[in-house]
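The next block holds one structure in the form of structure tokens; read it before the comments.
With one protein chain removed, the remaining protein chains of the complex are shown where they sit.
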Amino acid sequence: MSQPMLSGIIAYPVTPFTPADGKVDLPTLGIVIDELINSGACAIAALGSAGEGAYLNEQEWQQVATYSVEHVAGRVPVIIGISELTTTNAVLRAQFAEGIGADAIMVAPLSYYKLSEAEIYQHYAAISDAINIPIMLYNNPATSGIDMSPAFMLSMVEGIENVTMIKESTGDIQRMHQIYKLSQGKVPFFNGCNYMALEALNAGAAGWCTAAPCLIGDKPKALFDAVQRGEAEEAQELFSQQLELLEFIVKGGLAATVKAGLEMRGINAGLARKPLLEIPEASLLKLKQILQRVNA
Amino acid sequence: MSQPMLSGIIAYPVTPFTPADGKVDLPTLGIVIDELINSGACAIAALGSAGEGAYLNEQEWQQVATYSVEHVAGRVPVIIGISELTTTNAVLRAQFAEGIGADAIMVAPLSYYKLSEAEIYQHYAAISDAINIPIMLYNNPATSGIDMSPAFMLSMVEGIENVTMIKESTGDIQRMHQIYKLSQGKVPFFNGCNYMALEALNAGAAGWCTAAPCLIGDKPKALFDAVQRGEAEEAQELFSQQLELLEFIVKGGLAATVKAGLEMRGINAGLARKPLLEIPEASLLKLKQILQRVNA
Amino acid sequence: MSQPMLSGIIAYPVTPFTPADGKVDLPTLGIVIDELINSGACAIAALGSAGEGAYLNEQEWQQVATYSVEHVAGRVPVIIGISELTTTNAVLRAQFAEGIGADAIMVAPLSYYKLSEAEIYQHYAAISDAINIPIMLYNNPATSGIDMSPAFMLSMVEGIENVTMIKESTGDIQRMHQIYKLSQGKVPFFNGCNYMALEALNAGAAGWCTAAPCLIGDKPKALFDAVQRGEAEEAQELFSQQLELLEFIVKGGLAATVKAGLEMRGINAGLARKPLLEIPEASLLKLKQILQRVNA
Partner (left out) sequence: MSQPMLSGIIAYPVTPFTPADGKVDLPTLGIVIDELINSGACAIAALGSAGEGAYLNEQEWQQVATYSVEHVAGRVPVIIGISELTTTNAVLRAQFAEGIGADAIMVAPLSYYKLSEAEIYQHYAAISDAINIPIMLYNNPATSGIDMSPAFMLSMVEGIENVTMIKESTGDIQRMHQIYKLSQGKVPFFNGCNYMALEALNAGAAGWCTAAPCLIGDKPKALFDAVQRGEAEEAQELFSQQLELLEFIVKGGLAATVKAGLEMRGINAGLARKPLLEIPEASLLKLKQILQRVNA
């Protein structure tokens, strides 16, 4: 199994819906993807949290996955996000992703019941057994309801063939130090907590998974590059500049906020799906001001 | 709109699967439902947490809902549980439940994204607008990822036509005192936290939602009756007798543990769906001992 | 060692200070103590949380302890509260309490550093070795910063000679069920969480430790008696009547709120010590209304 060595910004498109009937709007998705590739992303991750993957039905999910791979057309690797409650469904989606030519999948366990480590391990093992592309472990208790420790995730990287990368989104910087230390720096891990990007990159993260390039273009890439070059002061400066936006899109609800910001930039990606509501008038105003400051 | 005035034990069947192929096993579901009615339940609630409702696909969910209503056949009211991520899907299932003759639905919001109160309110309002049967608000942050305060839930009972009842499962007894006080005792609320049953009934709960009768028959009903008759000492005694079992089925994973216990009682309801695993050997032994003690 | 079998309301006086110079006001303390005995208390507990014990200097603490024992003069047992950071100081105060004739002491460990169970155990063992009167273990993480589990506390009751009783103030009713079950009902435990009094008494608590009788006289005793007689409905009614006040004095800051309420009842106990501030005007008004409702 060959494996893409990802390093840099993994960019997350939203899933646009047509304003008229709320159906998936593939042409606009193509526009968003092009913007993200132009912003310097090292990979495109479709159907993540920003992409409302959990809110799409089976057919829509397949459409978005297929279109994403076709539209990227090898310019960069494509990662497909999978968040399913049952192992059976997760396996089916993983196989679908491999079948359409995705380069990797990103898998979060999803809790309805509290799962034991044995249950989570078997979930990933069953997915790995069914495919031949790399799996990125995705730890994000805020959305998935399940928290996996660094040691447990590394045991899966060690023991499950296709599990090769970690995306850590708890916002606890110590987790990254632990992953680095426990794996002696050998397991690539990615930051999934926007407002902790600077610390994560300083702590050795191989990259940063983010929807922010939808709104601030190449600025996340510039931060990544500054850290790579060892320009600490420049990195701190770039981070300070982006921090307000990074905090805002997380607190305001990622999908709805990024869609609102895209519209301010002239890309109408429609509304997020209900129960998600449009962000309030006051937040729209705030977002406009923040975008003006950051993109000035 | 007429409304069932529920009072007593609302019993939750598991959803049996055939050992051979893991498909829904309706005949065994019928046996479980009959047992629950015989245990003195005032209503049957299908497709709740015990029923792995979230783990069924669309067609299976419809089968179980339909069979439950038909098999109960008016002996007691039937409540159908709905836990959907999108408002659209929740509305469709609510309409289906009404269509097959369910007496009420029980709805928990389900989070992937953190939802605001405005978003949750609109979610319930949209469901209510689409049907003409009562809705039981179901607050269970441990499974749904969303915590609704007593005041917020009462505002929905007040403002949304078909929302008439509350099921509170946080395990915080103060919530029940608050519901009672804020509604001046007028809004029926049900206990959904097994090991807090005694306190909840003493605090004025109209009933207790539980899968325990699958394993200990009419004992929950006996506890309910003792509290109703004001027999405090008898109630305390009955509760002490059941408490170990009530804690065990919650901690061990509700669906898997109740299915294991059913098999000990001669009803083979199959395994819970993966990622859920069978409960470990040591837990099986413990469960057997507890059941012997309680059912002695 | 003989031991008082406490059962009922253990009443907590505030420590009055003179308005003029903030010094300890013993005559007013005598008035408060008399009120509490008249309200039906089975014991007086001086220098607890309500008594600002932690805010007194050595000499003041000795004055209040001595005066309390002398003024009660055997009408009911007297318990002296001890909350010291170092074991040495806790031992000295325990010996002082025994020396002046206190019937028991109530001891909470106090954290500056996080303490291990071994450290807490030795703390209590050292105190026990130095005296010959019973020790009530006092678990109240909200004030002491240390949380002791039921199993750990029972291991101290088992292993340390003079440790014979438990006061549980976490507000988690399951702790009481656990103490009851693990000790087979043989270790007396007391409720220290005002707004959980009804559940605690129903769960088998031997009594209720509270400053509420300072403001609502014999009403806590009436609730205790109703539960003892098995009058569930009457108990629920009495509890509902008191609940608002019980919540208010906890949330508003116990010492300051009780002192404000005492003044409304004509007993000027002065202000709580700084950094504690007088409760705000709006809270005073609210308290007055609540007292009128409860004492109507």
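Letters are used for the chains, namely A, B and C, taken in the order the chains are written, and counting of residues starts over at 1 for each.
Here, a contact is a pair of C-beta atoms (placed from the backbone, for glycine too) under 8 Å apart; a residue touches a chain by one contact, two chains touch by 3 or more.
Keep in mind that this is a model prediction, so the values were computed, not measured.
Every shown chain touched by the omitted chain in the complete complex is listed here: A, C. Listed residues A:26, A:146 or A:243: the one in touch with the omitted chain is A:243.
Interface note for the absent chain: among C:86, C:132 or C:228, the touching residue is C:86. For the chain missing from the display, the contacting residue among C:18, C:63, C:122 or C:183 is C:122, taking the whole complex into account. Across the interface with the omitted chain, chain C contributes residues 49, 54-55, 83, 85-88, 109, 111-116, 118-120, 122-123, 126, 142-143, 145, 253-255, 273-277. One chain of the complex is left out; on chain A, the residues touching it are 171, 173-174, 177, 180-181, 195-196, 198-199, 202-204, 227, 230-233, 236, 240, 243-244.
Quick note on the criterion: only the chains that are shown with their structure count from here on.
Listed by label, the chains touching chain A and chain B alike form an empty list. Chains compared, chain A against chain C: the Cα-based superposition rotates one onto the other by 180 degrees, nearest 5. Centre-to-centre spacing of chain A and chain B amounts to 35 Å, using the average Cα coordinate of each chain. Averaged C-alpha coordinates put the centre of chain B at 39 Å from the centre of chain C.
Looking at chain A, no residue sits in touch with two or more other chains.
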